[in-house]
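Omission of a single protein chain aside, the complex is shown with its protein chains in their original locations.
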Amino acid sequence: MKVWKTSLMIYGLAVLGAAVASNNGAPEDSARDSGSWDDQLVAVSPPPFSEGVFPCSDCHSPDDEVDRTPHVVDFHDTVHFEHDAENRWCLDCHDAQNRDMLHLADGRLLPFEESYKLCGQCHAQQLKQWKAGDHGRRTGSWSGRKQYLLCASCHDPHSPSFKPIEPLPAPIRQENIR
Amino acid sequence: MSQPKDPDWNQVSRRDAIKTLFTLAAAYTASGCSRDADKLTSFFHSHFKELSPDQLKSNLETWERRYKKRYETDIKVSSTPAKEGVLFGYALDVSRCIGCRRCVYACVKENNQSRDPQIHWITVLQMEKDKGIDLVDSTAYYDPEKVPEEGKFYFPVQCQQCENPPCVKTCPVNATWKEPDGIVVIDYDWCIGCRCCVTACPYGARHFNWTRPGLPREDINPDTEFLGNRPRPKGVVEKCTFCIQRSRKGRYPACVEICPVGARKFGNLLDPESEIRYILKNHRIFILKEELNTQPKFFYYFSI
Partner (left out) sequence: MKKILNLLFKGSASYYIWVGFLLVCIIQGLLAYGAQFNHGLIVTHMRDSVSWGFYIGNFTFLVGVAASAVMLVIPAYIYNWKPIKEVVIFGELLAVAAITMCLFFVLVDMGRPDRLWHMIPVVGRLNFPSSLLDWDAFVLNAYLLVNATVVGHLLWKAYKGEAYNKKIVVPLVIFSIPLAVGIHTVTAFLYNGMASRPYWNSAILAPRFLASALCSGPAVLLILFQVLRKITAFEIKDDAIHKVAELMAYAMGFNLFLFGAEIFKEYYSNTQHLVHYEYLFFGLHGQPSPIAWYAWTSLAFSIVAFFLFLVPATRKNLYTMNIGAVLIYFSVYIEKGIALIIPGYTPDTLGQIYSYTPSMTELRVAAGIFGTGFLIFTLLVRIGIALLFGSPEKSGDLRTAGGTPLVEAEGSV
C-alpha cells in the first residue's frame, strides 16, 4: 500500500495532466483546466484495493484462456456486483489480457489510478463536476494545492451507491445539560 | 486584523492611561499576593479594535501564558489578518448530506468547543422528504442505527456569516463584528454575556458558555486564533468562524474536509475561478430565511 501511495504522489500531477488533456471536450472546462485545476491537485489515496488482491497478475496470467461470455465469477466472492449488473460484467472494465490494468471502451489500457476516466465514460456529468471541485470531497487549500480522491475511494465500483452509515451521537438535549 | 487599522486606537490614549494605571495597580497587588497577575491584566484588556500592535502582541502572550497554566500544555494563539480580495463563501449540497454528523464532531475537535457541557456549532436537522424544508417539524435529535433513513433528508445549519448580521447590530458593546473577509467574529475578552446576539440570530448559530467550558487537555487543538478557536472563558458567546485559523491560512474548514459525501464546498467568492463560484454558477442555490434580509454567505443547493 505504501509503495502505491508514494508512487502516486510522485506522478500524480503527470497523471492529472494527462486526464485534462484527454477530457478537454466541454468548452466551459477548458478555461478551468488550463490553469487553476490541474497543477494544484495532488492525489491523496491509492485505488482502494482489498487486502492482498493486487497485483491481479499474481493469479491471472496474460496467457490464460478467457471465457468472454458474461458469467458469475465464483472466486471473487467479496465482490457484490450491483453496477448495472444486467448489462455489465467484469471484463467491461478489467482488461482480460493485462489484469493489472483497466481498459476504456475503445480498448485503450488504463492504470487503476486513472480509473476516473473509465467512470467518466458513462458519468460524464459527474466527471466534469468532480474536476471542477463540485462533486466529491477535497482537502487541503481552498486557494492552492488540494488533495483529491478517486471516484472509487468513495463509491465501490462494483456497487457504487452510498451505503448507510452509523451517525455520530445525537446532541444532548438541553434539558439534560446541567 | 492582527494589526488593527482602526484609527481610533490613537484617540483612546487617555483611556489607556487610566487602564494602564489600573493594570499596574492590579499587577502589583497580584504579585504581592502571589495571585494570577495575567488574570487581572486580562480584566483590563481593551477592545480588540483599540489595541495597538504591541498591545495585541502582549495580549496574545498573556493568553498563551494563561492557557499554559490552565491546561498545562502549549497553545499557540495567533492573530492572522484577513487577506485582501477575499470574501469567504460556503455552499452545502442538501441532496448529498446523509446526516452522519461527522462535521459536527470535526468542528468540535478543531475549534476547542466545550465537551461538557456540550457545545456544537453545527446543528444537523432531519426533515421529511414529503414535507420539504420545514423547521418546525424537523429534529436535531434523530438517532437511528444507520443514516440516511428512508424518506428523510438532512439539513445542517451553522453560522451563515451574514453580510447583514443581526447579531452584530444588537451587541451593546461591539464585541462582535464582521471582518473584511466576511467572517463574523467575537472578541471573547470583550463580550459581556448579555446574549442579545443569541436571541437576534435567526439560525441558532450562537452558543453561550453557560459555565466554564469542559475541555480536556488531551483534546485541545493547540493551533488557535485569537478571534477564533482559542479556549473560551465562562460567560461569553461563541460561534462558527469558517475555521478562521485554517481559512485565513488558505486551508479548508474542518467540516469541509471531513464530509464523507463531499456535500460541503468552500472558497473565495471574489475569485471567479473558485470552486464556490462554480457552484453558484452551475447550481440553483438558495439561502435560509431570505425574507430576513440577512444576506448569508452560506448557500444551500440540491445537486441531484
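Chains: A and B, in written order; residue numbering restarts at 1 for each.
By our rule, contacts are C-beta pairs under 8 Å (C-beta built on N, C-alpha and C of every residue); 3 or more make two chains touch, one makes a residue touch a chain.
Bear in mind the structure is a predicted one, so any value in this text is a computation, not a measurement.
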Chain not shown: contacting residue from B:Pro144, B:Pro166 or B:Gly250: B:Pro166
Contact partner of the left-out chain, one of B:Pro81, B:Gly193, B:Pro222 or B:Gly250: B:Gly193
Touching residues (missing chain, whole complex) on chain B: 15, 18, 43, 47, 50, 117, 123, 125, 134-140, 157, 166, 169-175, 190-196, 198-204, 206-212, 234-237, 292
Chain A, residues in touch with the chain not shown (by the definition above): 173-175, 177-178
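We adopt the following convention: only the chains that are shown with their structure count from here on.
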Footprint of chain A on chain B - complex, ascending: 98-102, 104-105, 117-118, 120, 123, 140-149, 210, 247, 250-252, 256-257, 259-262, 265-268, 271, 273-275, 278-279, 282-283, 303
Residues of chain A touching chain B in the complex: 32, 35-36, 129, 132-144, 146, 154, 162, 164-173, 177-178
